[in-house]
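Below is one structure; the comments refer to it alone.
Apart from one protein chain that is not included, each protein chain of the complex appears where it belongs.
Chain lettering (A and B) follows the sequence in which the chains are written, and residue indices restart at 1 in each chain.
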Amino acid sequence: MSRNGPLALAFHGLFVTFMLAPIVVVCLVAFTPEGFLSLPTNGFSLRWFRAIADYPEFVHAFWVSLGLGALSSLVAVLVAVPAALALTRYPVPGRGALQALFLSPLMIPHVVLGVAFLRFFTALGLGGTFLALLAAHIVVVFPFAFRLTLAAASGLDPALERAAISLGAGGFTLFRRVTLPLILPGVVSGWALAFIQSFDDLTMTVFLAAPGTETLPVRMFLYIQDNIDPLVTSVSACVIAITMVFLVVLDRLYGLDRVLAGKGSH
Amino acid sequence: MSAAATTTLPATPAATAPERRASRAPLWLILPALLLFTGIVLVPLAMTVLLSFHDWGQYKGIEPVLVLKNWHEIATDPYYAEMFGRTLRIALITTVATALLGAPEAYILNRMSGRWRGIFLLLILGPLLISVVARTLGWALLFGGANGLANKLLMSLGLIASPLPFLFTETGVVIALVHVMMPFMVLSVWAALQRLNPQVEHAAMSLGAGPLTILRRIVLPQVMPGVLSGAIIVFSLSASAFATPAIIGGRRLKVAATLAYDEFLNTLNWPLGAAVAVLLLLGLILIVVGANALVERRYAEVSP
């Protein structure tokens, strides 16, 4: 295939700059030695990273986000894997409708989900609790775990499982020794993507979080609403760094374009 | 669903136990997910729709009666028409801009050699997973009034004489939204390009077509479904975006999502907020389902 011309490469350069500019700026400002927002022109300093420790709300919010992300993605995977396997293995009545239901949190605007969850959990007397946040996050990250598992499971050659059955494997052994290893990249990618989604979610969580159960994005958002200073940039830089780790893992494991498009082996 | 699964059980006594277990298996595998979604998606949504018909007063709070007061207010007060109009306008401009920039970029990306392609794909799609708050904060820093880096850069390049207002303007919101939504568009076009048979461009070339003709007559028509499905995603996400309009748009430049937030958490008029949210949901469902049907009908022979 022919290469790109100089005009195309110039466009590409501008495009990549546009995509990276805000992220790079946040990370640069985080290293400023000044007491106000500025680029670190007079050397780099870690003072704003150290300042995070003096602002316990951020530290607490980080632990809430971490726990919420880990728990909700774990539960989502545990519920999604059997459902995805059942939908690819058996002639389940209403399969299309079920899939649409399980993917619906992707279609429903998060602000609508936030409103609905706030109404629902308040009516149950669970408003502002970690349990309510957890339940809401499980539902919201479920489609990511479900979609990648579904793709992996439907890309599986059914002859492999039949071969294992003919060799005497059955039930849980079949799942543990044959099916799970084969769909594992999809499941792990689904879990990682679900974790990131939970860790990053603002729109839905901002309706549910109360002081004490504020997640990191919510805390950052409320902080920015009041004022923007280098402290919030250093927190953002940390969040970006954590995401980068997941990003590289996901890309190595499954290919980023496939993870994000939710397309299986094709 | 559970009833259907039970009635399909083999009625003949000859059916062996494993067979019966197999036909019951999907129910037990799907049941947890089904319960979860019924309990925590369908019920809350239904309650929200109901809530939008409730009455509310500054001192009496929410009154569980069925009235059309909130819907009437949204339909008649020009404030809501203006707000929904702004939401729609921002979403549309964002969609067009991502398509015009993202589709060519995906094409350029697709023509790169393997290693560079992987690196740039990671750089362009990666931001999708980075917290929207962090990304929007970056734009707030770049815009930041007259001292914003964007203005400094534009002025030093001689493109503008005096600082442009970005913060608290629709232009600023659109620029930041384009950045937030771009990976979805690139991804969608990228996927369409992957389905393209690479020999097709060679075939057109062998029949005498030049590069521009190939792009216009061969590549674009086949990639168009990808552009349109990307546009549908970008539009629905932009129309319901919260963080970017809230941070860049400030308190005055309200869109549907930020207004619903205000009604719920500041004014505490939940029924009115619920009505705004339900209207947003219904409008988006109509637009997305309609657009999807159009795209599918128009491009039936191209899509696999």
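Methods note: a residue touches a chain if its C-beta (ideal position, glycine included) is under 8 Å from a C-beta of that chain, and two chains touch if they have at least 3 such contacts.
Just so it is clear, contacts and distances are computed from a predicted model.
With the options "ABC transporter ATP-binding protein", "Tryptophan synthase beta chain", "Exonuclease SbcCD subunit D" or "Cytochrome C oxidase mono-heme subunit/FixO" in hand, the undepicted chain maps to the protein name "ABC transporter ATP-binding protein" (source: UniProt). Touched by the hidden chain within the whole complex are the displayed chains B.
Touching the missing chain, out of B:Gly114, B:Gly158 or B:Gly208, is residue B:Gly208. Listed by residue number, the positions of chain B touching the unshown chain are 197, 199-200, 202-210, 213, 217-218, 221-222, 299, 301-302.
Note that only the chains that are shown with their structure count from here on.
If each chain is reduced to the centroid of its CA atoms, chain A and chain B end up 16 Å from each other.
Contacts from chain A toward chain B in the complex involve residues 1-4, 8-9, 11-12, 15-16, 18-26, 29, 37, 39, 79-80, 82-83, 85-87, 89-90, 92-94, 98, 101-102, 104-105, 107-113, 115-120, 123, 135-136, 138-139, 142, 146, 193, 196, 199-200, 202-203, 206-207, 217, 220-221, 224-225, 228, 232-233, 236, 239-240, 243-244, 246-248, 250-251, 256-257, 260-261, 263.
The residues of chain B lying in touch with chain A in their complex are 1, 4-5, 8, 22-23, 25-26, 28-30, 32-34, 36-37, 40-41, 43-45, 47-48, 51, 101, 104-105, 108-109, 111-113, 118, 120-142, 144, 149, 176, 179, 182-183, 187-188, 190-191, 198, 201, 211, 236-237, 239-243, 246-247, 256-257, 260-261, 264-265, 270, 273-274, 277-278, 280-281, 284-285, 288.
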